[in-house]
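Scroll down for the structure; my scribbles are underneath it.
With one protein chain removed, the remaining protein chains of the complex are shown where they sit.
Our next item is chain A:
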Amino acid sequence: MSYNYIVTAHKPTAVTGCLTGNFTTPTDRNLIVAKNTRLEILTITEEGLKPIKEVNIYGRISVMKKFRYPNESKDLLFFLTDKYNVAILEFSAESSENFEVITRSHGCVSDPYARPSEAGNLVVVDQPKARVIALRLYDGLLKMIPLNREAKELRSYNIRVEEAQITDMCFLSSSSSDPVLAIVYEEQQTRHMKTHVIALRDKELMKGPWGQRNLDLEADMLIPVEDTETGVIIVGGETIVYHYGQDYICIQPSFLRTTKISCYCRIDNNRFILGGICGRLFILTLRRENKKVVSHSLDLLGSVSIPECLSYLDNGVVFVGSRLGDSQLIRMHAQEPFIEVLESYTNLGAILDMIVVDLEKQGQDQLITCSGQGACGSLRIIRNGIGIHELACVELSGIKGIWALRMNTAQLEEDTPTDDTLVLSFVGQTRVFNCSSTEELEQVTLPAAFDIDSQTFCARNVLGNQVIQVTDKRVNLISVTSKTRVDQWFPPEGEIITQCACNDVQVALALKNVLVYLEIRDGSLTEIKRTRLEYEIACMDLNTLDKEGDQTSIITVGLWTDVSILVLSLPDLEQLFRQELPKDVIPRSVLKITFEGSTDYLLCTLADGSLFYYHLASTGELTGQKRVTLGTQPTTLRKFRSQRTWSVFACSDRPTVIYSSTSKLVFSKVNLREVKHMCSFSSEAFPDSLALASEDEFVIGTIDAIQKLHIRTVPLGESPRRIAYQEETGTFGVIVSRSDMACSTRCASLDAPNKSNASPYAWHKDFSSFGHTQCADRVDSGIPSCSSTSLQRPPSGCDETFSLLIIDQNTFEVLHAMQFCPNEYGVSICSAKLGSDPNPYYIVGTAFINQEESEPKVGRIFVLRWHDGKLETIAEKEAAGAPYSIREFHQKLAIAINSTVRLYSWNAEKDLQSECTPFFNIVILHLKCLGDYILVGDLMRSMTLLNYNADITSLEEIGRDYQTNWTTAVEILDEDTFLAAESNLNLYVCKRDPSAADDTRQHMHEVALYHLGEMVNVIVKGSLVMAQPGDMPLPLNKSFLYGSLHGAVGVIVPIKQELYAILNQIQTNLAKTIKSVGKIEHGFWRTFLAERKIEPATGFIDGDLIEQLLDLPKEALESVSQSIKVDEEGGHQRNMTPEDLVKLVEDLTRIH
């Protein structure tokens, strides 16, 4: 067996569908966006799109449609998944903040033996009468789901339809009693249109009122026109026809020939927006006379991301959902430019390749993905946590605290005053730096009013242009304008201040176990109350919550000895609540904060680096304790503001930023080794910065946008295909392609303005000469290589040009571009050191494409060296096919060429030399190497394991999976288990049995099966989080990452059997407890499903489900934890408590 834990680290971002309608309330307009397995519900407001709910579906959303029952005031959502589950959802608004998703009815419409249509699933709803939903899922069958408002279950029946290849269909508005369905279908390479009347009572198809034979050969879209006459628009490859039964009107816009229309949305009865696959938007306008359409026209609007779906929101704003690029929100204008991009939503979509590199050498891996296509093509750098970009750095040791002050009198009246002074506190002294305008930090002396000979505990600007300074000996209140001390407060003789907390108007001081409460007035400090607590005070907090304004009525105090948190009321210092901490470690820092404007939290860190957090009620009561381990050292919490929201910075040996997202706390590591103290700081020279102090230096820097995974985009303007990293030269080698027809000749004739913002290199650098001259040079110089004549193939419609880019690892600047010959496809790249040669080389494999051949017969392998800013071709070898994969293997190269694996060694003449007998399969697409093993992923025949025998230099087959699986990525988990992803979106693991008898040894058995629902294009070894010593629950050094077509990144970690057993029980219980949207069973969703194989999932734990445990209420946790046993020391078994469960799952969430 093989046991694995799989969890999504970055959810899919490619938009696969979108809809607008009044879903939540009869008046609100909503946008629903489908992203593979997720639904996002947003409300359209005047300020923009406001996300209100995110729903996970146990299935990939294939089609979603809105519809409305007659006499209902809200729209409902119908969706169909890839596994043919259907459901009707209602979004009900309990309050303006809280939305409930209700499954009105559900069902499954699969026919296990029917033949799924290649044209994809088509769904149409009969509107406005809402009598039936028609689906075309399988060739030759129309499926009808009769709609009934009361029915809980959706049942369907099939109607045999003679037209096997239907490309699109729609309902026509008609006066007849039965719905009329219009279809476009293909018959013997021609397309026709036909109408059918669906006789609902007899469940039969009747001949429809009209049809049209011999349409445009590429006619594949029907747009119904709601009208007095039943009209329909048929969009084809060259024509757009408006057809209304008796007659039709046809136009042939010139730009249709240059693009293919893939989606549309309706503005009103007369205007439609059409989106083309090369990323262009068009507007189709119908002109009417006497309510009769007399003509129509198509006009170009402009360029956007390659659209997958379009939704017209309101006021000329359109949502462009994209699968191959960032989705966009655009506004249309009446004048040029017609399109203005309002917002853009990051999409990693179509991750074709990725690598894990540790660029900063901090043990923190980053992921570089090849994302997007065409003009949306880019490299994305994905890093866990938040980056601090250093602006200034001073070496200073022993800093005990750091605060920013506004001392400049000139700007006191300004609305947004900027800080100009930094106060640094040390043992026994306080130093001040001025950083008002120059970029240099300059140590200054403070006015004498400040106490500089003692350690400052707190310094801040307070009410009435005053500054408060708290030291161990006294409290100073200083006027900013006069720079003089206006009031002072001393502790009683012989006592010193041990802790302090303050806000704009209040100050709390701790004198060992005495708590003193002061209030700041204009020009004075007044002691209001003093109380003696049971134990000495360890930490305090006076931060205000959002709803309280600038004064708080609650003070929280952490105590020594009994290790508890007290919540006291202000100003009378009465105890409101006492919370014992479950650990014998003293609290070091407490903090109150309001996240997302609504929820109040109390955070408390302990001296061992763990953090507890609670919901804070207005009565002071603390509920819902949760625990997270942040670091190993005492941790200090600081509140700071970034991008208009408050977040918390936890200063420790593993600095963390705490924020809230969709009412969940998120903990993001910061890319710094250690932070002891911090404060937010904004001066003219360093706007919106943070000041951070570590053991021996002091840094001013800016912080990234706050999100869990940080994604940086490097636009290329071409489609990146493959990437390799060469550490020695600090460069990336990226194979990119650009579609000449679509980008230059085709679209250049349309418009060119958008090109300038695509990529600086693609349009500014003319590198068209590179590849060709290089080829010519090489032939001239007589180096033996493939003769250029054999490579000169007639152009055969392959319209893509491939190049190799060398990109700098730090600046991501394109250093060099090498273009390959026409029809030459770059298919693989790797960086390798060969033989005893000390130089690193890029090895690039290309294939020559000929339209007549289904498999390439000729390819080339280049050995290239990047050196001194030049790319030098060291060797070039002709291959008898496409080198689909190249790997470094024992200082040699293992190359998969069509159906063979060959080994090449590097000889003294710097040339590749074929070595070793090749191994054969069907078409070998993937190679992975470990030790002497080479794992082979075949196009169709699953996986084969080869062993390299160095003594006789031969490859020997030692294991094979005999099942038919179309692999899309493979990986070696360990010596005996092998992971593969296949084209039906499943994952499976094969195991080799090295101890088996000789005749059965070669059979590898599938021991783990799982339906992922993501098309995995690449699996790499690596992890997104820093390996942390000791307490990680899962071995991160054996973690693997996958990248998918829809932009999801996930983590796969092999786990031990004991953990699997426990998690499996939790998973089973959770699947029962958590209600799924659409009532789809979790087990059904994860069932391995290929064309001829259905097997229940095994060997994989669905981490996405497991992590939902953390959101469960306590009662649900109780029921989940029932009957789950754990082994204790001494062989006993005991039941797991809900706390154990939460702890286990919280630990698991830290692997991503």
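The definition used in the following text is that contacts are C-beta pairs under 8 Å (C-beta built on N, C-alpha and C of every residue); 3 or more make two chains touch, one makes a residue touch a chain; residues count from 1.
Criterion: contacts and distances are computed from a predicted model.
Undergrad: What protein name does the UniProt record of the undisplayed chain give, "DNA excision repair protein ERCC-8", "Alkylglycerone-phosphate synthase", "Multifunctional methyltransferase subunit TRM112 homolog A-like" or "Adenine DNA glycosylase"?
TA: Answer from the UniProt record of the missing subunit chain: "DNA excision repair protein ERCC-8".
Undergrad: For a quick check of understanding: of A:Glu54, A:Glu90 or A:Asp139, which residue touches the chain that isn't displayed?
TA: Touches the omitted chain: A:Asp139.
Undergrad: Return the single residue from A:Trp403, A:Tyr825 or A:Tyr841 that touches the missing chain.
TA: A:Tyr825
Undergrad: Which residue from A:Ser297, A:Ser524 or A:Gln851 sits in contact with the chain not drawn here?
TA: Going through A:Ser297, A:Ser524 or A:Gln851 one by one, A:Gln851 is the residue touching the chain not shown.
Undergrad: Tell me which residue among A:Leu154, A:Leu352, A:Cys458 or A:Leu581 touches the hidden chain in the full complex.
TA: A:Leu352
Undergrad: Which residue among A:Lys291, A:Arg1092 or A:His1132 touches the omitted chain?
TA: Once the missing chain is taken into account, the touching residue is A:Arg1092.
Undergrad: To test your reading of the contact rule: which positions on chain A touch the chain that is missing from view?
TA: Within chain A, the residues that touch the unshown chain are 14, 111, 113-116, 118, 120, 138-141, 160, 162, 164, 188, 323-324, 350, 352, 373, 719, 721, 798, 825, 827, 847, 849-856, 882, 884, 898-900, 917-920, 922-923, 925, 939-940, 962-964, 966, 968, 982-985, 1015, 1017, 1045-1046, 1091-1092.
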